[in-house]
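Of the protein chains in this complex, one is absent; all others appear in place.
Entry: subunit A
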Amino acid sequence: MPSAIEIQAVSKRYGALQALDDVSFRVESGEFFALLGPNGAGKTTLISAMAGLSRPDSGSIRIMGHDVVRDFRAARMSLGVVPQELVFDPFLSVRETLRFQSGYFGLTRNDDWIDELLFKLGLADKANANLRALSGGMKRRVMVAQALVHRPPVMVLDEPTAGVDVELRQSLWAFVKELNEAGHTIVLTTHYLEEAETLCNRIAMLKRGKLVALESKDKLLQHGKEREVAFKLSAPLPDSLLPSKVREEDGRIVLKLTDLSQLEGVLATLREAGVRVRELNVVEVDLESVFVNMMHGGQG
């Protein structure tokens, strides 16, 4: 089975700006994949290249094994894209929009699937409303439905939750998760790192057009190996451990460990000093700190 997305040595320059610089990676079928990076890192350029909206200067991209230039029809049939910009056709209703979009993909009798999409995205009662009359969040849902009219095995969402209210974000992610469980490959870019953290299995990070990290989420999180551990103790902290102390909060002493394996030594010291541990919490590293680290040239 071919990779869902195969990006090979893709470079793209806009004038003086190197938007993409020799980017290569694969996304396997069924993955839930996040593409992260600050503004201007090249995420949207890369998505545009996958979708055939822009043409790389060099390199190649395949969607489900189909080259996006030479075999563009099959590649585009395999790909659903939700663009970042909120766009719509002001002449059409929601249902008309979805019917026309189906037709562009060569599908005629698609109403059953359109009804299902409308229902799942909470648009059923808006089916005959003109796009102009919908709120921003509703328009975004229509765009998600448009990307799915042809049931593409691969779906790409470019910042789908930017500027969208919390309720919609949650229902949207529930829906996308369901798609992923049904076998669709999902690629998303997002500014909300906790979204990537809770949803995705694997993460690529772009910085100034270059791929700076490509790993499973768990491995990436291990990059931030420095851990903070919070203790609630029966007695004051022994002097020998004072250098590791970073702060105290809610009666808990927080120690910074360069590696989680140091924990054993800390516990031994406490035991020898006769201090009992009442509570122990390892503070999880979040993606945000790893991300900030990488983007400031810390790692990678």
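In this section, a residue touches a chain if its C-beta (ideal position, glycine included) is under 8 Å from a C-beta of that chain, and two chains touch if they have at least 3 such contacts; residues count from 1.
Convention: contacts and distances are computed from a predicted model.
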I want to check something: the complex is missing a chain, and I'd like its UniProt protein name from "Transport permease protein", "Fe-S oxidoreductase", "Cytochrome c-type biogenesis protein" or "Electron transfer flavoprotein subunit beta".
"Transport permease protein"
From the listed residues A:P90, A:G183, A:P243 or A:G274, report the one that touches the chain absent from this view.
A:P90
Option from A:R55, A:H191, A:R247 or A:R271 whose C-beta touches the chain left out:
A:R55
Missing-chain contact, candidates A:L20, A:M77, A:V94 or A:L199, resolves to A:M77
For subunit A, which residues reach the chain that was dropped from this view?
14, 48, 51-55, 72-74, 76-77, 79, 81, 83, 85, 87-92, 96, 100-108, 146-147, 150
